[in-house]
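Notes follow the structure.
A single protein chain has been omitted; all remaining protein chains appear in their positions.
Moving on to subunit A:
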Amino acid sequence: MHSLGWSSKLISRALRSGFSALLETTTNVTSNNGGSKSRPHFISVVCGFPKDFLTSKYKPGKYGEDSWFKTSTSNADVLGVADGVGGWRSYGIDPGEFSSFLMKTCERLVHCVNFNPQRPVNLLAYSYCELLEQKKPILGSSTACVLVLNRENSTVYTANIGDSGFMVVRRGEIVHKSEEQQHYFNTPFQLSLPPPGHDHNVLSDSPDSADTLSFPVKDGDVILVATDGVFDNVPEKLLLDMLKEVEGVTDPVKLQMTANSLALMARSLSFDSDFMSPFAINARRNNINATGGKPDDITVVLATVAI
């Protein structure tokens, strides 16, 4: 009984948080239709759960320490996620601040005059530089993944640092996928700004070390951008099955439902202590005896390409 109540609360909260994202997508769609119809564009939705879902307040643009953004200009659509590294809490620094700032600045930079849709790595680099120009010092570190659809040539350009990532599904198969970048197990590549004096103890990767990929997309492609909360808990096959179903779907409501169930699935699996999650498999490969999922913030940004 108790678990039933809990899961229903979960579902209703998921729908509510998903709902706000849905409203944004509908306006996105209508404004996209206002433009030229033959140009490719994303229909995108977002869903997610912070790790401490039951006790935390919902804040737009963040799920716990994860952060995301999606925006579009006349010649590009951009999606991005960032995962704040939790270890900073012991230094008295809020890990979500860094990732949140990174994503919000990326969003502002997309609308700037010198935005280059073919180099999303510049977004990350300039965003990082902006960090240093803030009066209020922002410290911490995070992974990041940014994906840009260039409308001129129907090509997607991506930049990824760390263990967040993206996946592209076409005709029931994964055609592109990002690679996890890790220094050691559970230590992904990360952009970081340590407090002064701690420079040498802290891993800090430059935006140059981001993996960049670019590939053409076709009508009906499904693109998933998510943080490691998803990829570590949901096996690839399961992800593929869910994404296959929304190929070519342009109805944002249906898309939102799929995103919601993906997020929910990741959440339930993360708290399942017997399940052999990808995280557990990876841990075992590194001689660590672990089973079950990995409780973590979950962020799912799901988009389909329509031309």
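Worth pointing out:
Convention: a contact is a pair of C-beta atoms (placed from the backbone, for glycine too) under 8 Å apart; a residue touches a chain by one contact, two chains touch by 3 or more; residues count from 1.
Convention: contacts and distances are computed from a predicted model.
Comparing "F-box domain-containing protein", "DELLA protein", "Transcription factor IIIB 90 kDa subunit" or "Sorting nexin-2" against the UniProt entry of the hidden chain yields the protein name "F-box domain-containing protein". Within the set A:97, A:163, A:180 or A:297, the residue that contacts the chain not displayed is A:97.
Within the whole complex, the absent chain has one touching residue among A:54, A:112 or A:175, and that is A:112. Check A:86, A:195 or A:248 against the missing chain and you find that the one touching it is A:195. Screening A:87, A:137, A:172 or A:216 against the full complex identifies A:137 as the residue touching the chain left out. Interface residues of subunit A with the unshown chain, by the touch rule above, are 31, 34-35, 59, 61-62, 94, 97, 100-101, 104-105, 108-109, 112-114, 125-126, 128-130, 132-137, 195-197, 199, 204, 206-208.
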